[in-house]
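The other protein chains are all here in position, but one chain of the complex has been omitted.
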Amino acid sequence: MKKGGIISLIAVLLGLIAGAILIMATGNDPVEGFTYLFQGGLKDTERIGNTLATATPLILTGLSVAFAFRTGLFNIGAAGQMLIGGFCALAIGLTVHLPSLLLVPFMVVVAMVAGAIWAFIPGLLKAKFNVHEVVSTIMMNWIAYWMVYYLVKNHFKGDTETESRMLADSATLKIPFLSDLFSGSFINFGIVIAIIMVIVISFIIKRTVLGYELKAVGHNRSAAEYAGISVNRNVILSMMISGGLAGLAGVVQYAGNSSLIQIGVLPTQGFDGIAVALLGMNTPIGVFFSAIFFGMLSTGKGFMSAMTSIPPEISDVIIAIIIYFSATSLLIRKVINKLTTSRKYKKEILNSNVNVGEKVE
Amino acid sequence: MEYVVEMLNITKEFPGIIANDDITLRLKKGEVHALLGENGAGKSTLMSVLFGMYTPEKGSIKVRGNEVTIGNPNVANSLGIGMVHQHFKLVSNFTVTENIILGLEPKKGFVVDVKSAAKKIEELSKTYGLNVDPYAKIEDISVGMQQRVEILKTLYRNAEVVILDEPTAVLTPQEIQELMKIIKNLINEGKSIIIITHKLKEIKAVADRCTVIRRGKYIGTVDVKNTSEAEMASMMVGRQVNFKVEKTESNPGEVVLEVSNLSVKNNKKVLGLKNASLQVRAGEIVGIAGVEGNGQSELVEAITGLRSIEEGSILLKGMDICKHSIRDRIRSGIAHIPEDRQKRGLVLEYTIEENCVLEVYNQKPFSKFGLLDKDAIAKHAKKIIEEFDVRSGEGAKTVVESMSGGNQQKAIIGREIENNPELLIACQPTRGLDVGSIEYIHKRLVEQRDSGKAVLLISLELDEVLNLSDRIAIVNAGEIIDIVNAKDTNEDELGLMMAGIKRGEGA
Amino acid sequence: ACGKDSGNKSDSNSKAGFKVGMVTDSGTIDDKSFNQGTWEGIQAAAKELKWDANTDTKYLKPSGESEAEYLSEIGNLNDADYKFIVTPGFKFETAIYKAQDKYPNDKFVIIDGAPHKDDKDFTPNVKKNTVSIFYAEQEAGYLAGVATALKLKTGDVGFIGGMEIPPVQKYNWGFQQGVKYANDNYGTKISIKKENVIYQGTFKDVAAGQQIAASMYDHGVRAIFCAAGGVGVGAINESKARAKAGKEAWIIGVDVDQYDEGKYDGNKSTILTSATKGVAKSAADMIKDEKDGKFPGGQTLIYDAKNDGVGLPKENPNLDSDITSKIDDVFNKIKSGEIKVSNVRGNLIK
Partner (left out) sequence: MDLIIQIFPYAIAYTIPLLIVALGGLFSERSGVVNIGLEGLMVVGGFASALSISKLQQSYPNASWVIWVGLLIAMLAGALFSLLHAFASINLNADQVISGIAINMIAGALTVFLARNITGSGNIRITGMSRGDVDILGLNLSHIPLIGSLFFKNAYSTTWLVLSILVISIFVLYKTRFGLRLRACGEYPQAADAAGINVYRIRYIGVMISGAFSGLGGAIILVTYSGEFSGSVAGLGFLAIAALIFGQWKPLGILAASLFFGVATTITNVAQVVPSFAAIPQLVLKIFPYVVTLIALVIFSKSSQAPKSVGVPYEKGKR
């Protein structure tokens, strides 16, 4: 894990260096640019709060993608699952009348279940019919997009045509205390949910029978089958957990960071989740930090653009370059491995020399 | 004396290991030269150096007396050196011809001239008695045939020197016989051959001289005619080796496994096992002898639950388990050492610890209430590692991927035996291992038998089947031809039956 | 929460006296609609006032379209001393509602929207540091409808909208009323069939725009009024392809004069006319007013025919003088209130 962290840091560093070159190419000062970039995300408590809030859905979509990855599945469908999860939570929040303390947890659960169900379909198709999950989740994304589009338009239309009605504050994850703590930032209870999920998922992966099974299936289906693990069940389950996490991202986005759902857009967090997961080396802790890093970049880039004449498109390019370098982490890992393992092999040879007596004539 | 190839004082290092340490090997024209050494001794590495896949740190290579630098396989090819690798380098959904011409495709205009290439291959195949269909797809042909395709590949490239890396590890006895014939044909046509093998009998059968290496070091070169198998073995491992499996008379008890009239479909959806019946009792080893692909895998997979059956019944201690899940079968006492250790037997990304509980992770004491108990798992792994002498870099925490094949195999065997099964199914338990490891594993299997377990042994090595088994079932074309007592038969008879000729029918 | 905007960099205040920032709505700065119009207005004002466009004006693109994201970009602009902030689109309504309190020393212009609390409390609340601007799109659509009818005289016309949002709907409804007026008063026989009035559902799907337009033309539609962003791009492209092949295929442009976009074979264009609204003009007006100390804070301004805030382009090469003079008549009647264009659906299609 420590190694993973170093690799990601190197990737980030390389990305920033490449970004610096780009900034210089546009005739700007990279040091100044980066200063504002980081300041924009961290300068004061409000900005820190905003960074955390922006990171919240990313933590959850990142976990979603990472979890699926760990079990050998590529979930491109986090966007759709998030949308459906968020929509269902919103529908509950707008129609059911309950005290806040009951309603909000109910919404959270509904979002998770809805995301899980949405992911169940590609999981089932994969398990039973060997349908490639990349294709099926892309299709499910668009189906989610249009379902939410017409359901909101026909049943929950709000103030304007492209938005749903707004949730009352009592039906959201907003808590004034947190917001005040961060000087009016839009940070909300979602961050707590995200942190809890980081811990839960980390625990599932490392400590539970379920995690053991899921990873075994992810690494080697034949071996899992040989050991009596039900591969199909685990594929479906894994997709559902992954979908449930994305569904949670939906509720923290649409009933936390915002109080309404917009139609006509697939949430970008779904795709950013892939990058977050990969930069985080597919570990829950890694996802947590890489999501916060992404949150910081996306909060800070506006400030950088505002304070300098670095065009806003450049900050997107820098983020992309960091991801590009995180892709080469395998290489970085190899370099590190080479340094550590050559020692390991030497030890092994020593051991075997001790074990086998020399009796040559 | 004329040498076609001379490898002089070759040293090749990998990070942390000296795979070849000052090794010299000289190949005479027209000879079969064996290269002998334990797993990991550096044989493949040395040959890879000759074939241009690695550049040595020190030493020189002469071909027909001229010093050469072999920077890549293409140079080796042009020098007339061809290599048949331990793991075949064949594209499985290509035809034989496509595989052979790959990299050297003859053209007619823009189009690869498959026809004329196939004709040439057919001719070569005839000349050397290889009997290969140029239009067959690799995935449809037997392993032995695939190997002949590899040999053809070198001949197609006009190789004068052919290197065979462990060519017999994957072959059936018949195929080995054929290979020996092919080797002789090659020599008669003026080729020279280097052959790597762990099997001393084969060396005795075909080789003229033998070079022995151990742990990367040159031990010596001997004249095969004047050296005994035992002498070569001790040169190889540095101690005396016991070839004969020592075991007492068996003492069979109750029937543990009873398979009756079992029919199972194979991957091609036709019956791969037909109407097979077989019993294994407590305290005996029943071996299955047969050429690969004659129903062994189907039988094993049907018993373990990896494959559904068409007809018949499988009873474990009298209980019909046909409808049971894989997991239930494991619980009721079936242990299985799989044929392909990396594909089925291990999760390579897991540590030894984690692999040691692959089938029991969800049982007490390894987990409670859905939570893994890491301490209990570690203890279990430690026991297996100690008892079965599993060697690895970081002990129980070693990721299995980085272990040598032999040690991976020992870990699997340890795990299966530790589960304390009623029935132990061992498939190819010693494939590709050196004599030292084989000796060890055989001892453990016999131990199981003696402690009253039923053991079903599936092996392509006739030797192994004959030495270990108490009774032997012979399969051919999906049918059990006969079941005989190991004491009352011999290799020749088994070979005939494996070819489908029943006792008393032939000769 | 407020007060933090007080002069952290006051000395660096631009020579212009104040700096103008903009936060973009969904879509890019080049959307040929609200974003682009607003930005062009800002640029035009900057040029007129001889500012340094690079440092005195700035647009930021939020990472998403939620109120929180809008607010944080507004915060960024404020922190960087851009204290005159223009936001195009009704989506900014609740964000500006909050921002005008949070940054009392900043000036806000919200285009096509009025700040209000939430969707339960629509009461417009335009503080004295804010101006809210609306457009009478229906009047522009009306004129386009009349022009189309006069040009074609008979046959079918259609409408393609992006999403069903108020400005697009108002164009549509106005267009239908305009066609009817021409039929009633100038004897044209133009019909609009129900199936030829379509909201595609996005502002992006270029391919769908091309296919829908093609299909309409195939079904005998002679001209299509497009208020659909990228979908319209596809439609215009289809019209050009047809026109080049010698077939009739008209498009009525939207928001800005799109004549150039319909150009083919040199100087010809498939853009019959365009229903325009003065987004750029209004943005520029506000900046100049502020410069002159006349910022109409607290007001809600409506740009309509009366103040030449909406209309048709001055030059309409595809319309002959007979038609343009009739349109001028209609325009004047709208101005005088003789013709009232409804901005609600009523019995109209969609």
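Per-chain numbering from 1; labels A, B and C assigned in written order.
Methods note: a contact is a pair of C-beta atoms (placed from the backbone, for glycine too) under 8 Å apart; a residue touches a chain by one contact, two chains touch by 3 or more.
A quick note: this is a predicted structure, and the numbers were derived from the prediction, not measured.
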Chains on display which the left-out chain touches in the complete complex: A, B, C
Of C:93, C:118, C:139 or C:205, the one touching the omitted chain in the full complex: C:205
Touch criterion as defined above, residue of C:19, C:91, C:222 or C:240 at the omitted chain: C:240
Hidden partner chain, touching residue among A:53, A:260 or A:319: A:319
Which residue of B:54, B:128, B:350 or B:366 touches the chain not shown here: B:54
Residues belonging to chain C that touch the chain removed from view: 28-30, 32, 193-196, 198, 200-201, 204-208, 210-212, 214-216, 218-219, 230, 233-234, 236-238, 240-241, 244-245, 261, 263-266
Hidden partner interface residues of chain A, rising order: 74, 76, 121, 125, 129-132, 134-136, 138-140, 142-143, 146-147, 149-150, 271, 274-275, 278, 311, 313-314, 316-317, 319-321, 323-324, 326-331, 334
Footprint left on chain B by the chain that the document does not show: 53-54, 72-74, 77, 83, 85, 87, 89-94, 98-99, 101-105, 107, 110-112, 153
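Here is the rule we go by: only the chains that are shown with their structure count from here on.
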Chains contacting each of chain A and chain C, listed by label: none
Inter-chain centre distance, chain A versus chain B - centres from mean C-alpha coordinates, in Å: 45
Inter-centroid spacing, chain C versus chain B (mean Cα positions, whole Å): 75
Where chain B touches two or more other chains at once, by residue number: none
Residues of chain C touching at least two other chains: none
Contact set on chain A toward chain C in their complex: 40, 44, 46, 50, 53-54, 146, 149, 153, 158-163, 165-166, 168, 183-184, 186, 253, 257-260, 262-265, 268, 298-299, 301-303, 305-307, 309, 312
Residues on chain B engaged by chain A in the complex (per definition of touch): 14-17, 214-215, 219, 234-235, 237-240, 304-306, 325-330, 336, 338, 343-350, 354, 358-359, 361-362, 367, 370-372, 374, 389, 391-394, 402
List of chain A residues in touch with chain B within their complex: 207-210, 212-213, 215-216, 219-220, 222-230, 338, 341-349, 351-353, 355-361
